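Apart from one protein chain that is not included, each protein chain of the complex appears where it belongs.
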Amino acid sequence: MLKHFIEPDDMTEREYDDLFRLAQAIASDPGEYAHVCDGKILASLFFEPSTRTRMSFDAAMYRLGGQVLHLGDVKVSSMAKGETVRDTLHIVDQYADICAMRHPHAYTQHKAVDVLKNMPLINAGDGDHAHPTQTLADIFTIRKHKGAWSGLKIGFCGDLRYGRAVHSLFQFLNHYDNEFVFISPEGLNMPEEYLDTARCPYEEVDNLKAVIGDLDVLYMTRVQKERFISEDEAKRYEGSYLLNAEVLNAGSDDLIVLHPLPRVDEIDAEIDSDPRALYFEQAQNGMYMRMALILTLLEAKNEGNQ
Amino acid sequence: MLKHFIEPDDMTEREYDDLFRLAQAIASDPGEYAHVCDGKILASLFFEPSTRTRMSFDAAMYRLGGQVLHLGDVKVSSMAKGETVRDTLHIVDQYADICAMRHPHAYTQHKAVDVLKNMPLINAGDGDHAHPTQTLADIFTIRKHKGAWSGLKIGFCGDLRYGRAVHSLFQFLNHYDNEFVFISPEGLNMPEEYLDTARCPYEEVDNLKAVIGDLDVLYMTRVQKERFISEDEAKRYEGSYLLNAEVLNAGSDDLIVLHPLPRVDEIDAEIDSDPRALYFEQAQNGMYMRMALILTLLEAKNEGNQ
Partner (left out) sequence: MLKHFIEPDDMTEREYDDLFRLAQAIASDPGEYAHVCDGKILASLFFEPSTRTRMSFDAAMYRLGGQVLHLGDVKVSSMAKGETVRDTLHIVDQYADICAMRHPHAYTQHKAVDVLKNMPLINAGDGDHAHPTQTLADIFTIRKHKGAWSGLKIGFCGDLRYGRAVHSLFQFLNHYDNEFVFISPEGLNMPEEYLDTARCPYEEVDNLKAVIGDLDVLYMTRVQKERFISEDEAKRYEGSYLLNAEVLNAGSDDLIVLHPLPRVDEIDAEIDSDPRALYFEQAQNGMYMRMALILTLLEAKNEGNQ
């Protein structure tokens, strides 16, 4: 049985601990890991375009000494000739050793993974459902700066309805003793299906500035303007969901600010140099966690084969 | 003189034997070949988009320890600025050690190859004319499962007119003692120019189920619906050129089924687990044969330089 990573819940707390420690080891001595994937191939199957996540996986695999096989532009691919995702996976399973896959439709990875005999599959995003390797970037940054994944008050701000990064991070942190504050405009609230599973206490509010002072972690997300349900909402957004120096000043000195990136104007560049702004470091942490994940899944496969 | 591989006839029977044996050796001990192309670069020049064939070459070169230099999207390339294929090849000849080239127009490789001084050229498909490395995938699979390239009754089914994979496999198998059955709808028959060169006995029929019982090898191909000359033809297609469990049951136990992929609906996924369905293994075999081909052409160049 191949071990895949499709949902945050596909790993135990113990496995997350191990992953965090391995990523720390890689970050502190990258040269030690520069050849561990020598001769290995990562298939990069982005059925939906991506720049940042794709490049992060590419960089992760190159820094392990491995190679990356790219699906390329989906509009001109075999899929455009009518090939199913299953058939593509079936073939690539014979070319590569592990794969990272993104798809515009939720749960596509879940439905296609049974065709794989050789490649562990990493979910690099499936529609508005999940984005568990973004969660890896997030939790590395949280633990590095807060020392733990529990005992925290975490604010999620922006588009909580369609933000798959939010959904996956919530799913992870919900296993530990935390408190959540969901800060979003009407119509972009955290979906009921997630709230129903909440083990931690939470509140829903609509103004960032009013609550930022209570937070240990602020997780900002991009809001696509066309998603607002009215002009009024769009105007309120600018006052209630934008992070600039003035709003950040209301936060504590121990606050840390994360963002899955790319950001547009929900975080003003004027705070980039504030030591609490960790979103760029978070991107680098994501690369280290992806390196750790690739190594861990390949190792699990080797052990399974013995 | 560089040795290229542009037509199936560019290699002798002896050379095909050697290639088959080398591919077998690679398949049985890939680790032995993981560094043989260390420092070498394959130029991947797909002037027509491709997913499967391009990825197969990429995987082949990576598994030999080499690198791949991609032409990228042709619509935005130097060719869009008016550069000729000759000039592109002339330049890339100085960047890479070997190249795989596809072009939407037949015989483009034949006309441009004289510009090369350094890179052996592999034809990865030229219009509706030839696709000789697909043939390598096909013949590896046939010999592995049938033990020989002769003494076989081979059925070609589907679009035999525009199917370059069919044309190249026919050209190869026609050198040996075989029998052919061409199964195609009206208007998509095997072109006269190929039939005129037939050394083996052949028949042309229009119904798969009626002949499948006699075949040792069934080579299925994708038919683009818009190529049917009438609604009636399109309807008959579904009854006569589709392979499902019912039709396959009329085949012998020793039959093997090949397909160059991608398949759309001409093969029902219900037969994928039938041991006679070899089209996915065939894709893997194609990778091994491309590895063997790259090695063989680079070696021929080195010997020529000594």
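A and B label the chains in the order they appear, each numbered from 1.
In this section, contacts are C-beta pairs under 8 Å (C-beta built on N, C-alpha and C of every residue); 3 or more make two chains touch, one makes a residue touch a chain.
On a predicted model such as this, the values are computed, not experimentally measured, just so you know.
Asks: Among the options A:L2, A:A25 or A:A59, which residue touches the chain absent from this view?
Replies: A:A59
Asks: Which one, B:V92, B:L208 or B:I267, makes contact with the chain that was left out?
Replies: B:V92
Asks: So which bits of chain B touch the chain we can't see?
Replies: Residues 38-39, 41, 67, 69-73, 76-79, 81-83, 86-88, 90-92, 94-96 of chain B touch the chain absent from view.
Asks: In the complete complex, which positions of chain A touch the hidden chain?
Replies: Touching the chain left out of view, chain A contributes residues 31, 34-35, 49, 51-52, 54-56, 58-59, 62-63, 65, 73, 222, 261-265, 269, 280-281, 283-284, 287.
As a working rule, only the chains that are shown with their structure count from here on.
Asks: Compute the rotation angle for the C-alpha superposition of chain A onto chain B, expressed as a multiple of 5 degrees.
Replies: Copies differ by a rotation of 120 degrees.
Asks: Quick one: report the Å distance separating chain A from chain B, using the average Cα coordinate of each chain.
Replies: 40
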